[in-house]
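For this view, one protein chain was removed and the others were kept in their places.
Take a look at chain A:
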Amino acid sequence: MTDQHDGRLPEDRSDGPAGARATARAGSWAGRRRGGHDGLGGVSSPGLVGLALAAAAGVAVIGLIGAGTGPASRTGAGPTRRRSAATPEPEITRSITIEDVSADELYRRWRDPDTLRRVMAPFADVEPTGDGQTRWSAGHDLGSWEMRLVDDRPGEVLRWEAQGEGALVREASVRFHPAGGDRGTVVTLRASLDPPGGMLGRVAARMLGGAIPATLAGKSLHFFKALVQTGEIPTTDRQPAARPDPR
């Protein structure tokens, strides 16, 4: 394998129509500029203090594995233009490439209520209520709301809009387009959230110990890919532990 693979991915030359590329690029830039460090700062880990102490003690190489919260995680990160973790992006764009599966098949899988329920589990409980509507419950006292499927083009796009007031997610869509280089299909998840200062501020504080919704969107896409490619979602549920697991 040494001769054939150098560990680099082939250049991703074209991930879809020009418009989609431009959108994705803008989205990812926004993510880097404002949301990117939120991801780092948002995931809870007690280990970071240990890292900071280890660094201070002069240990040369530290397993900087766990992202952490608090000021320590930002020390040394250089100047940032990040917002505080309490006001994450109201717009989320995350993509994932799923190899060897067509857009039509991915559309069909996403349309399956059971798939939607399982891949959205990190974010909300999603239950179909009939007539193209689903009920989303975010937990953590963040309320529940109805989403209606308003755009449904097989192999291309699914788009939902919230019904009424008080929805954490105002609008969400999933688009499917071919990946460049015969690499399968790109799935792009976009969501418009409740504006900062509203319910969303509470989301950041409560979900996954402060993980921002973009992180959760990425996790849902990972789960979707795993489910489609392998038939299961990776989990550590119900595994042995010597004491009650707070996870």
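Definition applied: a residue touches a chain if its C-beta (ideal position, glycine included) is under 8 Å from a C-beta of that chain, and two chains touch if they have at least 3 such contacts; residues count from 1.
Note that contacts and distances are computed from a predicted model.
Undergrad: Leaving aside the chains on screen, match the unshown one to its UniProt name from "Citrate lyase alpha chain", "Bacillithiol biosynthesis deacetylase BshB2", "ABC transporter permease" or "Glutathione-dependent formaldehyde dehydrogenase".
TA: Protein name of the absent chain (UniProt record): "Glutathione-dependent formaldehyde dehydrogenase".
Undergrad: Among A:Arg109, A:Arg175, A:Arg190 or A:Lys219, choose the residue that contacts the chain missing from this document, as touch is defined above.
TA: Among A:Arg109, A:Arg175, A:Arg190 or A:Lys219, only A:Lys219 touches the chain that is not shown.
Undergrad: Name every residue on chain A in touch with the hidden partner chain.
TA: Touch with the absent chain occurs at residues 1-5, 7, 39-40, 43, 45-48, 50-51, 54, 58-68, 97, 99, 183-184, 208, 211, 215-216, 218-219, 222, 225-226, 229-243, 245, 247.
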